[in-house]
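Apart from one protein chain that is not included, each protein chain of the complex appears where it belongs.
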Amino acid sequence: MPELLQFLLSGITVGAVYALVALGFTIIYNASDVVNFAQGEFVMLGGMITFFAHAAGLPLPLAALIAIIVTAAIGVALNKLAIEPARGAPVVSLIIITIGASIFIRGATQLVFDKQLHRFPAFSGDQPILIGGATILPQSLWVIAGALAVFICLWLFFTRTLIGRAVLATANNRVAAQLVGINTNYVMTLSFAMSAAIGALAGVLVTPITLTGYDVGLALALKGFAAAMLGGMGNPKGALVGGLLLGVLEAMTAGYVSSQYKDAAAFVVILAVLFAMPQGLFGRKSTDRV
Amino acid sequence: MRLSSKVTTLLILAAVIAIAPVFFPSSYYFRVGSLIFVNGLAVTGLVILIGYAGQISLGHAGFAGIGAYACALAPVHLGLHPALAALLGALLSAAIAYLVGRPILRLKGYYLAVASLGFGILVSMVLSNEAQLTGGPDGMAVPELGLRAVLKAIGIDLSNTEFWYAFSGLVLVIGAWLALNLYHSPTGRALRALHGSEVAARTVGVDVAHYKLVAFVISAVYASVSGSLLALQNKFITPDVAGFMHSIEMVTMTVLGGAGSVLGAILGAAILTTLPQVLTIFQEYEQLMLGLVMMLVMIFMREGLLPSIARRIRGRAE
């Protein structure tokens, strides 16, 4: 039995990482119907900037704060310089623009920082916590708590605040939103800033576990994207459940079936879910218009 | 005379392929040229899927992988001639595309993107995990096509790079010709109708699911043949050919040059194949520049390079 529990804890840890990335996807998608493939680079920037600020002598919390603010600013710049000018472009163009942005950010990071792998210390030590014969690191609890906290904040934001509803309204119908007096440009800027900040926060939380380097973003973006689609794009609940499900699925496959094909198992399940529910587990229903 | 006319496109393509070598200072340029043609072929298939039918795929490198490994494996295990192996790969790709396409193509937009991405990742995972068969991530050797020796016997002596330039160029012209024929056929019209609006196409009696599947299968065959050509040319293959980045590269070439036009997409292939070679002068700034070019073209030339330029020229002429 301890094995099962260990697999589960591992899956939840990794799943919380995916969930954090997927939650970042959610906000931008909600505001603009854009899936931002540069989301993984925000996570990478969060980790890298924190590491280098910390290495330069700043205390860890301050370094993390700087990383989140700088990344949020980069998110806003991405929106202003690349997404806004391309408004109305088809899905495939937007995919290429955001992938271009991610290559650009990666290229800039390797120039500004370096191409080595890095890690900074865990927030509350490395002493494993024993739970019924299985172990979990304190940092994993930080990641899980982070994912839950971001989820709750987003859920409250989208359902309880005026501005959150304005974001949803903008995604639904930009012109109508403008007509009822919503400043859609502001909404877009805000959602990119939030999304980038959440990505950077994810980077800060996970780096002590997963390590960071200039090219870790793409893999994270792919897994986060898959998790978000599994749960249903645009729904914070979907991002959280999708992420955790994906993580647990991988851990269970690695533990009980074959560690070689754990990623394959994850994608097979995603395909199966999408065939049965084309909008993901909690996705919005959409109807075609002529 | 209109730019989109079939004959003009083919003439331009054939003329460029035939005349370009005059300006090549060394045989390295033949190598770059043949890579452009190999990519151009895959991209022509994607024009049918993305440009004609309006669907998206982030997993077509998976089919290129099937085509490439067919050429590596079938000669060794089945004793097939490499050319027949390529054909087998194309048939296999078509069959797999048919089976996978049915459920996948019911999805739309980003959901289709993630499903096709999953398919591509599955293929590349099998190729790198089944190491006994495929040599794993380190790859495996591919046998010689043998056509060069035949040509030499009848008096046409080409160097390796020259031969592959000519041969891939020829295959590309044939591929482009087939794609252009398709465009003007009833199937092509049906595809364009469903690109405009699936609901509208359905109401006028187009079997939407069927035609999407047709486009998917055809584009898979193009990708597979392109993978085979790459494998035979390099005589060595690794799972990278089926990787996610290769899928993205293919889609980017298509859209960058102009997904609606065969010539445009091939231009896109030419630019993105040459770009890394040109960008070497920027050294560490290479990636930075590549990302920048991708963003700028897609922001300022939404229909892709060639259609945007053509429109601008036409606009000035009128």
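Going by the order they are written in, the chains are A and B; count residues from 1 in each one.
Convention: contacts are C-beta pairs under 8 Å (C-beta built on N, C-alpha and C of every residue); 3 or more make two chains touch, one makes a residue touch a chain.
Operating definition for what follows: contacts and distances are computed from a predicted model.
Chain not shown in the complex: UniProt lists it as "ABC transporter substrate-binding protein", one of "ABC transporter substrate-binding protein", "Multicomponent Na+:H+ antiporter subunit B", "Sporulation protein YhbH" or "Germination protein". Within the full complex, the chain left out of the display contacts the shown chains A, B.
The hidden chain makes contact, of the residues B:N129, B:T187, B:S219 or B:T252, with B:N129. When the omitted chain is restored, the residue from B:L230, B:A265 or B:A310 that touches it is B:L230. For subunit B, the residues in touch with the chain missing from this view are 25-29, 31-32, 35, 128-129, 131, 136-139, 141, 160-161, 230, 234-238, 240-241, 276-277, 280, 283, 286-287. Contact between subunit A and the absent chain runs through residues 3, 6-7, 9-11, 13-14, 17, 110, 114-119, 126, 128, 135, 137, 206, 209-211, 213, 215-216, 219-220, 251-252, 254-255, 259-260, 262-263.
One rule holds in what follows: only the chains that are shown with their structure count from here on.
Separating the CA-averaged centres of subunit A and subunit B is a span of 32 Å.
Residues 50, 56, 58, 103-104, 106-111, 113-115, 117-119, 121-122, 125-126, 129, 197-200, 244, 248, 251-252, 255-256, 259, 284-295, 298-300, 302 of subunit B touch subunit A in their complex. Those residues of subunit A whose C-beta lies close enough to touch subunit B in the complex are 35, 82, 85-86, 89-93, 95-97, 99-108, 110-111, 222, 225-226, 229, 233, 260-261, 263-264, 267-268, 270-271, 274-275, 278-280, 288-290.
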